Structures are given as structure tokens and as C-alpha cells.
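One protein chain omitted, others in place.
Moving on, here comes chain A:
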């Protein structure tokens, strides 16, 4: 601190020595995240809640579901809980962003759950995936593997460090933008994840950022699965066709209603989905660079402007009615870069036999209060539990809901 204040004094002295510099600092570049931002806008990200929310304040009673479905609190007291993975013995793991923790949720004999902390102090450990008995945690560029995790929950051993093997871009290379990960295990045994764009919207290295990528679990053989995907924080493979599908967050500061967040179907590895030239199938107002949007893969579905479509899973259970089988549940965390709130719900994308999206409908609502323009919670991920229930992580409430169906 003393050193820093001495440095500060040094800068001030330097400025005094060069009065021209003091009077007219060279114009600093507009930061990438603010490109296109209109003068006078006061939109800013919503404050997170990083303290424990008592269960009687978790708004499970406000949730609205189709007839026959019920919601209950599965776990609580896990601030900032986000992306989930289920171990072979039924432990639900949940990552986080700001609070830097990975949680474990275990079920007691009486059906209640207990929570514990697997890891903490990590930079945005949002990407979780189970490979066999091993839990992989991806925290920005850091990749950790916790072997035989469910047998060691009460005495967590040091993880295997795979950071160098994966070689993901660092937080600095991302310039603080879209560096948190989602992780999924492909039917080919590879780990699939995202590398978000290093700005809001910009010309960037399209072999390095705005990608879906896959790796062998040891970090070798990186492969670009999709290019021009701005920031995907949700992906899964279709249980029948084995195609990769992914959600994507559209750019900010291009208006309340453009672009939509999108759902992407990756038929072949390496295809270009168009960002930054095109978003949601139409030309970017600043970064189109004369490209025809028809030359890029079109989104499989539009998911609403600024809804923050994040974690997604195909419903592979049997508890829910047949119409939900192999359909895509999508958690929409909810907007900040929009004058009226959008999202804050769980949606379902219905597919036909050819794998085309026929419609997107709301499934779990009640957290967005349109009349008062406030929200009660922020769904960030869904997970199909082994019993067919749908788990929904609410980051704002530090809770996981369990949705079941009874006729």
C-alpha cells in the first residue's frame, strides 16, 4: 500500500513536470465491453447476492410450472451456486463465479440434503464436468481434476493440475471478458467447453476466442467445434443424434430487442456461426464488415433478447410426460442490458424428429416481476437427476430447486 501510494505520488509528480500531459491525457480507447453503448444509459449488471439466503426467503412458492409439476427446495445455503454436474453416486456438484467455490450436495437417507465445500478461492469455477469418478473443475483457464471425488468428500485431496495441458486463454488474454466456462462430456468421451469473446463485440482472433472447443480429458488434441459463437455458457449433446447443441449470449448495447440470444446446433465440427459479423442471423450494426449472414450457420432457435440463456440439458428421464423426452431445457438467467427485464425463467425448446426446433416455450416462471421490474431469483443451470427430476440452480438465491411431475 505504501509502495502504491508512493507510485501514485510519482505519477502526480510526473504530471506536474509535464503540464501538457496533465491537461490533456491522450484519449483512452473505448473499452471493448462499451462499444455501441448509448450516451446516458444507466443500465448496469445487477448486484449478486453472495451471502446465505435463509430457506424461508428462497422464492420456491413463487415458481409457476405447467399442470402436474411441483417445485421444492433441493439445496440451499450455497451462495452463488451455478453450473451443476452429477456424480455416479448421485452427488450434485455446483460451481460458481464471483464467490469462487465449488459445492457438493449430498442426499440424506430421509430425502433431505446436506451441502459442503469442495473447493474455494478459485477464479470463477463455473465449468464442472464428471468423467467417470473424476470431477473436472474449469476456473477461467485453470483446469483441476478431483479423482474419485465422491469417496473423498469429507477429506478432499489435492486435485491434479491440468491447466498447462489444456492451455486455455488467461483472464488477462480475455481482458476481463467472458472467461468463465461451461463444461460437458461428449458421447465421444471428450470434454466440451467454451472460450468466450474477449470484449462485448470486436474484431478478434477467431481461432482463439468466441469458440466451442473440445479436448481429450488429459487436455490434448484441442479441436474447434464451432467458430463465431460469442459466449456460450451451456451445451449438451443430443442423446440420439449425438449432435452438439449450445446456447449463446448475444452482444450488448445494440438495443433492447436486438440481438436475440440463440440456440445453436453444431452439425459438423469447425463450422462458422458468424460472430461478430452477424448475430441471431442478421448483420451487426458496427462489425458486419460486409459479410453476408447467409454464409454462416443460422441459429437453431431464437431465445429472446438479453435473456442470458445459459445452462441447457436434454431431458433424458422418464418422470416427465413423453412430450418432454429429448427436448431441451434452458435456464435463462435474465437481462441487465435491457430497459425492461427479460428471461429469469426456464424455457423448453421442442424439437421435431429431424432435430429442428418447432417452438420455444416457458416452463418455469414466476421469478420475474414485470409490474415492478424486479426479479426474485436467477436460474442459471438445469440438470436432469437420475430419478428424472429436473434440478434448477438459482444463483441469486444460492439454492437448487427440484422439479417433479405427478399425474
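Operating definition for what follows: a residue touches a chain if its C-beta (ideal position, glycine included) is under 8 Å from a C-beta of that chain, and two chains touch if they have at least 3 such contacts; residues count from 1.
We take it that contacts and distances are computed from a predicted model.
S.K.: Quick one: find the hidden chain's UniProt protein name among "Biotin transporter", "Acetolactate synthase", "Sarcosine oxidase subunit delta" or "Cytochrome c553".
M.R.: Protein name of the absent chain (UniProt record): "Cytochrome c553".
S.K.: Give the residue, chosen from A:172, A:282 or A:373, that touches the chain omitted from the document.
M.R.: Candidates A:172, A:282 or A:373; residue touching the omitted chain: A:172.
S.K.: If I consider the whole complex, including the chain that's not displayed, which of A:77, A:355 or A:388 touches that chain?
M.R.: A:77
S.K.: Of the listed residues A:62, A:156, A:283 or A:319, which contacts the missing chain in the full complex?
M.R.: A:156
S.K.: For chain A, which residues touch the unseen chain?
M.R.: On the chain A side, contact with the omitted chain comes from 1-2, 4-5, 7-9, 11-12, 14-15, 19, 21-34, 37, 41-48, 50-52, 54-57, 77-79, 97-101, 115-117, 120-121, 123, 155-156, 171-172, 175-179, 199.
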